[in-house]
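Everything on this sheet refers to the single structure shown next.
A protein chain is absent from this complex, but the other protein chains hold their places.
Right, chain A next:
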Amino acid sequence: MTSTAPPAPAQPPPQRTANTLSTLRRREARAGYLFVLPFMIVFVAMLIVPLGYSGYLSVFREQLIGGTSFVGLENYARALSDATFTGGVARMALFLVIQVPIMLGLALLFALVLDSGRLRLQKFVRLAIFIPYAVPGVISALMWGYLYGPDFGPFAQLGEASGLGSPDFLSADFMLFSIMNIVTWGFIGYNMIIMYSALRSIPTEIYEAARVDGAGEVRIATAIKIPALRPALVLTTIFSVIGTFQLFNEPNILRTIAPNVIGNGYTPNLYAYNLAFVGQEVNYAAAIAFLLGFVIMVVSYIFQLSTSRKEATR
């Protein structure tokens, strides 16, 4: 989130044109502010104010009996030693290191294959890969929930019919992978489109030059395309980090069919939600939400730092 303020007038311009130029500058500045105003209003009202408010909430403690009292950072201290919260964060970190590389790797592969132009029915394939993203997350979780069903789900029935038996997709051991599968299925297309459009913006002359030098498609992909994709890869990774830590819909829906596996705090977001709306611990939930935001910020920052280091050493 960067807000773009117009640059302040730098050196005073030469005397003669000073007046006209400064009025022009001022007018420009005014127009600039006017342009960013709608964004700033929404940004402040929808992000800064709620953020400040939950920050404010998080330093209080409201009891059902006894009312509200100021507790400073006590809620944060409690969260850091709360195994449900830290366990949820750890689970999401595991999710991140397994699911995100698979998802982005596949998205990259599809983008490169599509971009190579050697595919038949290219438009159809592109659409087919993208379509899962058009299915709302809640619907896709319901759909996969049905597919995973242990008695009447098609996988289970197929396994039964073939005599192989089927793994219990909804058991404690498999659940995280089952959710990874849903998220991967849903978001490959989205990431693929971002990478694909980045590839399209590379001038074709570079490829021609490379071909003249004798490079094949694979060499072009590794030496030209993937390096050129770096900004798109960074972007999709950051989005994936944020999306992973905020995971909510999929576990919340699968909970109805596997309530013993997915508890109140299966993901930190689910935990904050349940604290606020089931346990009525709004203040503690605000602290959890704030800490979660902090975790996301740190992880994203570390990632960005490591990529820019790499870039600097090149």
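Quick note on the criterion: a contact is a pair of C-beta atoms (placed from the backbone, for glycine too) under 8 Å apart; a residue touches a chain by one contact, two chains touch by 3 or more; residues count from 1.
By our rule, contacts and distances are computed from a predicted model.
Novice: Given the options "2-hydroxy-acid oxidase", "Asp23/Gls24 family envelope stress response protein", "Extracellular solute-binding protein" or "3-ketoacyl-CoA thiolase", which would UniProt use as the protein name of the unshown chain?
Specialist: "Extracellular solute-binding protein"
Novice: Touching the left-out chain: which of A:197, A:256 or A:304?
Specialist: Answer from the full complex: A:256 touches the omitted chain.
Novice: Per the definition of touch given earlier, which of A:56, A:124, A:177 or A:301 contacts the omitted chain?
Specialist: Answering carefully, the residue with contact to the hidden chain is A:56.
Novice: Contact with the hidden chain only, please: which chain A residues?
Specialist: 49-50, 53-54, 56-57, 63-66, 138, 145-146, 149-153, 246, 248-249, 252-253, 256-260, 263-264, 269, 272-274, 276-280, 282, 285-286, 289
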